[in-house]
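Can you keep this structure in mind? I'll have questions shortly.
Of the protein chains in this complex, all but one are displayed in their positions.
By letter and in written order, the chains are A, B and C; residue numbering begins at 1 in each of them.
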Amino acid sequence: MTILRHTPKGEIQERSALVINPAKTCQPIGAMYAALGIHGCLPHSHGSQGCCSYHRSTLTRHYKDPVMASTSSFTEGTAVFGGQANLLTALQTIFSVYDPKVVAIHTTCLSETIGDDVPQIAKKAKEEGKVPEGKVVFHANTPSYTGTHVTGYANMVQSMVKYLTQSTDETSEHAAILPGWVEPSDMREIKRIVSLLGVEYVMFPDTDGVFDAPMTGKHVFYPKGGAKLEDIARGGDAKHSFALGHVATTAASEELTKLHKVPGTVVDLPIGIAATDRFIEAMRAVYGFEVPESLNDERGKLVDLLSDMEQYLWGRKVAIFGDPDQLIALTEFLGTMGMVVRHIVTGTESKYIEARLKEVNPEANIKVGGDMFHLHQLMKNEPVDLLIGNTYGKYMARDEDVPFLRSGFPILDRQGHQHFPTVGYMGGIRLVEQILTLIMDRIDRDVEEHKLELQM
Amino acid sequence: MTILRHTPKGEIQERSALVINPAKTCQPIGAMYAALGIHGCLPHSHGSQGCCSYHRSTLTRHYKDPVMASTSSFTEGTAVFGGQANLLTALQTIFSVYDPKVVAIHTTCLSETIGDDVPQIAKKAKEEGKVPEGKVVFHANTPSYTGTHVTGYANMVQSMVKYLTQSTDETSEHAAILPGWVEPSDMREIKRIVSLLGVEYVMFPDTDGVFDAPMTGKHVFYPKGGAKLEDIARGGDAKHSFALGHVATTAASEELTKLHKVPGTVVDLPIGIAATDRFIEAMRAVYGFEVPESLNDERGKLVDLLSDMEQYLWGRKVAIFGDPDQLIALTEFLGTMGMVVRHIVTGTESKYIEARLKEVNPEANIKVGGDMFHLHQLMKNEPVDLLIGNTYGKYMARDEDVPFLRSGFPILDRQGHQHFPTVGYMGGIRLVEQILTLIMDRIDRDVEEHKLELQM
Amino acid sequence: MIEQRPDAQTAKQELVSMYPAKLAKKRATQVVVNDVPESGIVPEILVNSRTAPGIISQRGCTYAGCKGVIMGPTRDIVNIVHGPIGCSFYAWLTRRNMTLPPTPQSENFMMYAFSTDLKEENIVFGGEKKLDAAIQEAYDLFHPKAISVFSTCPVGLIGDDIHASAKRMKEKLGINVFAFSCEGYKGVSQSAGHHIANNQLFKHVVGLDDEIRGSRKFRVNLLGEYNIGGDAFEIDEIFKRCGFELVATFSGNSTYGSFANSHTADLNMVMCHRSINYVAEMMEKKYGIPWIKVNFVSASGTAKSLRKMAAYFEDQDLMDRVEAVIEEEMAKVEVQRRKYAARTRGKTAMLFVGGSRAHHYQELFKELEMKVLAAGYEFAHRDDYEGRRVLGTIKIDADSRNIEELHVEADPEKFRARVDSEAEARLAARGFKFKDYNGMMPEMDPNTLIIDDISARDTEKLIEMWKPDVFCAGIKEKFVVQKMGVPCKQLHNYDVGGPYNAFRGAVNFYRDIDRMVNSPVWKLTLAPWQESAEPALEASVA
Partner (left out) sequence: MIEQRPDAQTAKQELVSMYPAKLAKKRATQVVVNDVPESGIVPEILVNSRTAPGIISQRGCTYAGCKGVIMGPTRDIVNIVHGPIGCSFYAWLTRRNMTLPPTPQSENFMMYAFSTDLKEENIVFGGEKKLDAAIQEAYDLFHPKAISVFSTCPVGLIGDDIHASAKRMKEKLGINVFAFSCEGYKGVSQSAGHHIANNQLFKHVVGLDDEIRGSRKFRVNLLGEYNIGGDAFEIDEIFKRCGFELVATFSGNSTYGSFANSHTADLNMVMCHRSINYVAEMMEKKYGIPWIKVNFVSASGTAKSLRKMAAYFEDQDLMDRVEAVIEEEMAKVEVQRRKYAARTRGKTAMLFVGGSRAHHYQELFKELEMKVLAAGYEFAHRDDYEGRRVLGTIKIDADSRNIEELHVEADPEKFRARVDSEAEARLAARGFKFKDYNGMMPEMDPNTLIIDDISARDTEKLIEMWKPDVFCAGIKEKFVVQKMGVPCKQLHNYDVGGPYNAFRGAVNFYRDIDRMVNSPVWKLTLAPWQESAEPALEASVA
């Protein structure tokens, strides 16, 4: 018996209209995640109640932590007459009831279809005194019918640059780090690495300490974490910006150059040895530091692990789905491990990504703008030894009896992602450990009893 | 079919002479592990070649890293006439060929049975100029026929105090940390925690950077890690010593008090919330610091994880075997998680441990000085949901189809233990993550398809 | 703590006064201190009213109520969401409505998410053609019995006629295709979605199949049961043992065919009054099937409901079987109840969820001898609070008026009055009441707080003031509550728990609540150094 029993093996029917089991979701949730990476920020969803409710629920299930955001609660009338009234009331209510430092508004398919002019409404709110002194309201356009959740993240980060960064005349040495959509643990690790490199920096967004808040007996409405407004502002004075992940951060990086002449380097997400090397090289090209011994040691430990474990990884087939920036770095790293990535699917369409993936894995079946139904068909036609993707992959993994590494967004049925990074060299060690464990567990489960091994 | 097919279910036959599937090994390997926690130290096994070879092999399989140690290579003649000649030659050879800073000699069942007087021989070697100026030779008696590998570790650490610590008149504020037998990653984490507490300290032994050395293209005969002689020496001037793990460190702690009047506190290994709390409280009692927010946050994250995940852990039965200090802290922590520890076996005999275990788990079947054959019989008579122990548990785990958490020494068939700590609050998060993953993986494997859950 | 709690009036003031004047004024009518006079006429409460923009509410949207709640649990209909990708993704397997196909080959599309994934060009030039194509592609891949379409927010504005598309494709493919105009902005909560789902189900499916299958006696439908965590499996098992023939459940573990055949039943039993009473009403009008309110949450409620069902059929054997089952099960339950109540007695609970569970689950807390301090619904109407007696007096506001009211008449062929006037008299004489629901408030203690559409701010404040031992809500509230050191039981998805219905389900709930309110983990919140400046002595002993 299988769970996804209607997914056929054999020839794959092209589909032009119907998406089945999406490998993506819509922009606003990405905007909400990014906005929560600002300290004291309340994300606001300009649309129907359901959007906000769905985004909060999904983020909550992923993090098992509170996720606070408000909505314009559109009704039939709003859909006809537009959302201005609702947004004005909302802003007034928000500041009086939840007292945020910042409100980060993102739009929805509804408000975009209606055509609400959010900046104009925000302006009006200020004029009508609905926005208290010193409070900040800004917005990003995140129409659900273009791009994906990653685009929403990218747009919100670009808006942070646009509305929240400033440049003074004083030139400054610090770097601006613009992380792609990664976990709080990854944000923390990126900061640790940059600190080890001895480079002063500002980083935004920063969800470290936001979605992994301690249990204290109190609900801290605005968690300790998040990039401070004043730090974001300093992004405009940065000597150079380093954007991690092309799809999620290029727009912000270019915005920073455009607005404040801050030169920027966009690198892949620092997942795996090569990508982390490139990130550090990119910073070294600007700051010319000596890479500290401690970091070389972390790298050396990862290389050591790989060289010692190479025989267990070599030649094993992998299917992977997820978001483009992760896919590029991960498939490259899997190659470094000697694994063979056979099927790659991302829901986000992007010529650039398609080209990069082909470059990293010329042999693989690559579907950019595809869905999990398609991936499952590929897996049925050519089975793999490991599946990597978000929690929705578990049904395929069980049907095909394939070891399954949870990676990406959302992870609804396991814990750890918010606490342990997968970026950087130490993150690489964690990834290799996880993959090795999956592979060895499967061997220990399936191997004939007289072949059960004591040692690796 | 089962692998351990001769292990009977039902009534358990008492055994007085035959040990089957030991949950322990002999002293010298513990002494070797401890000695390698001194920077520039070459452990020397005073006995037959085989001992040294076996210890090096086992440590190597556990760490996948080089393990260097020398031996007196006893022969028939030595067994008759004693090992003095061999040890004298050995010391001369060692210093000229391997140039260590320190040689840490431990005895074996053979040399102990012969009755070699190692201190006297070492003295003779010095007198005969076989020990170059400034080089240190010290020893620990580690007869294989008393105690276990943990005793050997304890004896070697006690000898470090006895031979390598000094006290000057100047009083000092620093603490002496005496860690029990834990992983390099744990040693690193303990140092991180003590640093966060703002207490200056010396710690020995310290295997951080010894068994988890980076791959550099060179074999560094004496790895970067390890406690430096001058730091160990300062142990004698410590304001207070904190010994982690009663069986592994009490002797050293008391030696330090006896020799240099350094007061000492022996606490449990800081595994789990309560034990880590007690470790910090013990230091606070002496130094009266404010616990930093960052550490409170780590604690809060662990509590948060436990409170959110409690439903998945609650009431599940556990069987555990391993070394006494680990067992005390782990069984306490498993209780905190709401799990029910049913069977506990350690090969190390100790009235104290038996009492402590009974105190922590009055309900459990506790066998101190037992073996894995006995544990397996207990598991057959009362099955459990999780088995925790070293790699040798895998045969029981497969026969009984029980999820298996590798923990303790040796772990021969998985990686990660040398890189990721299980001590402290972050270590607790790792343990909970690992246990949750094992439990959820098993549910996802076994549950009827219509009950497969998307979310936790 | 309990003695330190401010009284209900003060608490209400505290809650209301957190809001700006205008809003506070409104909230004052949505937050009510309960009072249960002899008359049974409880205070009036303002409900089913728009959530103020900016307020962080529990509520979802019409689409969620229609696709997620009502239509989600049916396994053999291909549900295509017409809109941008998000809405399909978020409603994908996120409720725990289980389904158990009879064979490994049986159709089951529940684990699949289908969407037309509208893109900008579709928003600009219209998406109807894409919808047609999507239906065709679904048909070509799966050849299902039926396909249904759900429109999301923008569809309402760009002028796609999803019903026309459904009609077209129905004719083309020769299978049933029907659509739901459940745009998220309609109504004030999921409630509007329930109503829309009820209407379309009734219009397009109910009554299509007249064949009588299974027993001709004691044929019943169960309305408003969604098989979360396997609840329906428990109820089915009990029905079988009693001898009831369950024709259709709306919509837990349901199939397209069971809906089509549901008008062949002789009694409708309404469990979740809020989400489904529309169907019950319409089926009575069109087919003559009377309905009664039942509740299978709690052992006592289950016993009561079974007796009422048996009473309706006026069959002695049936009544005897029902009594036998109740006796056997209650004996087992009581043993467990005593055991757990000993550990939960006197502890306190709050419930803020849905349209019926905030009421029904109070029964279980009563059985645990716990005290309910406060409760409220997320999307209910006045009758769910005050009882159906107020139905006449509810004024229809704009938002409700926007939801289509089907005009239903008795079906010339298929109408059959199930209860003649004598029978009705006999039943009435025995105190048997049809379509009788008193609502939540009359069954709660005086001076408890009733709060409609509770907000995140209310939740925090309420817990601070009244420190309950357990709080029942949904996923968005769960970790807020637990950060405050109070365990939160999700009553939408049961936290991977359940079944909680019928007798065995009740015991499951006892066990889970005992675990939660007595878990040691809540005592770990403070580190020793946070509890006392003085280090514990024990630690400093050498």
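By definition in this document, a residue touches a chain if its C-beta (ideal position, glycine included) is under 8 Å from a C-beta of that chain, and two chains touch if they have at least 3 such contacts.
This structure is a prediction, so every number in the text was calculated from the model and none was measured.
Participant: Please identify which of the visible chains the hidden chain touches across the whole complex.
Facilitator: Missing chain, whole complex, touching shown chains: A, B.
Participant: Looking at A:Val97, A:Leu306, A:Val368 or A:Val402, which makes contact with the chain not pictured?
Facilitator: Going through A:Val97, A:Leu306, A:Val368 or A:Val402 one by one, A:Leu306 is the residue touching the chain not shown.
Participant: Of the residues listed, B:Leu91, B:Ala243, B:Ile328 or B:Ile388, which one is in contact with the missing chain?
Facilitator: Reading the full complex, the residue touching the unseen chain is B:Leu91.
Participant: Out of B:Ile29, B:Val131, B:Val210 or B:Met426, which touches the unshown chain?
Facilitator: Touches the omitted chain: B:Ile29.
Participant: List every residue of chain B that touches the chain not included in the displayed model.
Facilitator: 1-6, 8, 13, 15-22, 24-26, 28-29, 44, 47-51, 53-58, 60-61, 64-79, 86-87, 89-94, 96-98, 108-110, 112-114, 143-146, 148, 213, 215-221, 347, 373, 392, 395
Participant: Contact with the hidden chain only, please: which chain A residues?
Facilitator: Against the left-out chain, chain A lists 257, 263-267, 273, 277-278, 280-282, 284-286, 288, 291, 296, 299, 303-304, 306-308, 310-312, 314-315, 336, 338, 450-451, 453-456.
By definition in this document, only the chains that are shown with their structure count from here on.
Participant: Distance between chain A and chain B based on Cα centroids, please, to the nearest Å.
Facilitator: Each chain's C-alpha centroid was found; their separation is 39 Å.
Participant: Centroid of chain A to centroid of chain C, CA atoms only: how many Å?
Facilitator: Result: the chain centres lie 34 Å from each other.
Participant: Do you know which chain A residues sit against two or more other chains?
Facilitator: 1-3, 61, 64-65, 213, 215-216, 392, 395
Participant: Could you tell me which residues belong to chain C and also touch two or more other chains?
Facilitator: In chain C, the residues touching two or more other chains are 93-94, 479, 482-483, 525.
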